[in-house]
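What follows is a single structure, and I will ask about it in a moment.
All protein chains of the complex are present and in place, except for one that has been dropped.
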Amino acid sequence: MKRRSFLKIAGLGLVGACGVPVAQAMARAGSTAPAPNASNGKRWAMVIDEKKCLTKSGCQACVLACHKGHNVPTMSESRHDVKWIWKEQFVNVFPERVTPYTPAAMKERPTLVVCNHCDNPPCVRVCPTQATWKRPDGLVAMDEHRCIGCRYCVTACPYGARSFNWEDPRPHIVGELTDYPTRTKGVVEKCTFCAERLAVGKRPLCVEACEGIGCGALVFGDLGDPNSAVSALVRGSELGRRKPELGTSPHVFYIL
Amino acid sequence: MLEKALTGSRGYWTLLAALFALVVVGLVTYLQQFAQGLGLTGLSRDVPWGLYISQFTFLVGVAASAVMVVLPYYVHHYKAFGKLAILGEFLAIPACFMCVLFIFVDMGQPRRVINIILHPTPHSVMFWDMIVLNGYLLLNVVISRATFRAERAGRPPPGWVKPIIYLSVPWAVSIHTVTAFLYCGLAARPFWLTAILAPRFLASAFASGPSLLILLALLVRRVTKFDAGKEAIAKLGEIVAYGMSVNIFFVGLEIFTAFYSGRPEEIEHFTYLYAGLHGHHVLAPWMWASLALSALALVLLLVPSLRRNESVLVVACLAVVGALWIDKGLGMVVTGFVPSPLGHVTEYWPTGREMLIALGIYALGGLVLTVLYKIATTVREELEA
Partner (left out) sequence: MYSVGKIILGLGVFAAAVTAPVWYGLAHGNGSPPELQHAAEGKDCIEPTAFMRARHMELLDSWRDAVVRRGEHVYIATDGKHHDMSLTGTCLRCHSEPSKFCVRCHDYAGVEVFCWDCHQQKKRS
């Protein structure tokens, strides 16, 4: 047989052999769909009523519920802290509202901070792999499978809301693991407005925990629903937002 | 041509062996970081970028500075840069290569770096940085290979390389501009949020890069028969003088705007840099040293009789590289994070292992540079023999 014919047949044979996996892949596979009880919001938002929150001195109910439910580790070095929701001193959260005459107790009062799920999120803008992105319902989502750990989003967030896993978090998780997947070293994580719970019609863990202790300082809902509690609060009175001058349009509102 | 790198003096092989040893140490240390995570660096929740990214930023400047030789020689036919050109191009290649390595070792999940290509994201500056940096590396390899082979054969470079050389000029400017854009588009970091960041980067690149090139050219003249020429060195010295003057002027502009406007978010970063904040001042002595070196360099560069004295020029160039390395490689990146968006002052200093990894990368770049320079100088010696 001439060399050319041999090569032709070999080439065609190779192409044909490739057809087997292609045919397999094109064979019937299943399909996916949203859960029937998924929450459908147009624009998720949260209102934090600081006045109510301050009535419960030393309370960490929301923090514990969130961090337990999401297997957030307790790192031994504070420089490696991973936190999704926590309390900061008021002067660090709303510095523009502090004057030289503000008493120390007011300056230092514990103020809840979380990811603000901005309308115009700088973290999403800088992520080179779309490991963080803005969902149509307003949530700023996180895909830890895709994250390459470049920490550009951590650098870009004006609220310090994001945490990077500087080491393997699993040895630092206190107590039994819950069903939520843990993360691995080298990826970034943050508050997700409990996307996995919204997808099955439940509300965020922090909100439920706060209601559970009879405080109700955290109100969560859909701004696209004119009858929701958040809609009433946001449209009814003057609420504060963190660093509004930066143009991020945060969607965590504060009653101060 | 690569076989020219396989024969050399005792000194040459000793240098290669020493660099190789540093590379191995760095690699072993990196494997530890790969296994344990970036926690073995001095980085923190408040300071997520440090030594690796700052070295990348400094080296992008060195890579871009090749344009200071390419532009006069290939575009304006300034013949005196004839022998210097290959040294400049052969400096840009390991500089680019080290940039890529510094980014790689900084990644939390390096196995997934391919995601930047699998999921292209044009609205991310980092996406464009990857493109322009790798493109520039490719450009320099292609250009230096074509021009060097032509020179070796004693003929002019092929026609097709001309437009590529012209392309490399704006491309060089773009790599440092895009790197500046990584920083200066972030509203979260007021220290970097200034339109003059890119011009500052370019000015410091055009001072530190050619300074490094002068030092290397003089070293090469001492250990080989390759002489870039007195006129070329002198002209490069003038370029450094202009670059350094502009750079210091820009620093002055920044300081004026920050302090005269009185805005706390501008002032507090500069205060941390030069005086410290809340008792944290690890960078302050370095910054004052940088200012002193800059002043010394400026005097030595601006007085023509001093600048034209090659021994004095060596001191000036060392001062320039030292001052600007401190400014970009230590000060600039970390200060953007101090204080943090929540007002905390968390200091950063690289750990020993972090420095070993950085040293390993510098050694690998030095290895590539030594091999390339060996080839260039040996071929030139053979041509002139």
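Labels for the chains are A and B, by order of writing; each one numbers its residues from 1.
We adopt the following convention: a residue touches a chain if its C-beta (ideal position, glycine included) is under 8 Å from a C-beta of that chain, and two chains touch if they have at least 3 such contacts.
Everything quoted here is computed from the prediction, not taken from an experiment.
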- Message: I'd like to know which visible chains would be in contact with the absent chain if the whole complex were considered.
- Response: A
- Among A:43, A:125, A:183 or A:251, contact with the omitted chain is made only by A:183
- Message: One chain is left out of this view; which of A:16, A:30 or A:236 touches it in the full complex?
- Response: A:30
- With respect to the chain omitted from the figure, which of A:54, A:195, A:215 or A:246 is a touching residue? A:195
- Item | On chain A, residues whose C-beta touches the chain left out of the figure | 24-25, 28-36, 38, 133, 135, 141, 143-145, 168, 170-171, 173, 176-179, 181-184, 195-196, 198-200
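We take it that only the chains that are shown with their structure count from here on.
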- How big is the gap, in whole Å, between where the Cα atoms of chain A centre and where those of chain B centre? 37
- Note on the structure: Per the touch rule, the chain B residues reaching chain A in their complex are 36-39, 43-46, 48-49, 106-110, 112-113, 115-116, 118-119, 121, 123-127, 130, 182, 186-189, 336-337, 340-344, 346
- Message: Which stretch or stretches of chain A touch chain B in the complex?
- Response: 77, 79-82, 88, 91-93, 95, 113, 122, 125-131, 146-152, 154-160, 163-168, 184-188, 246-248
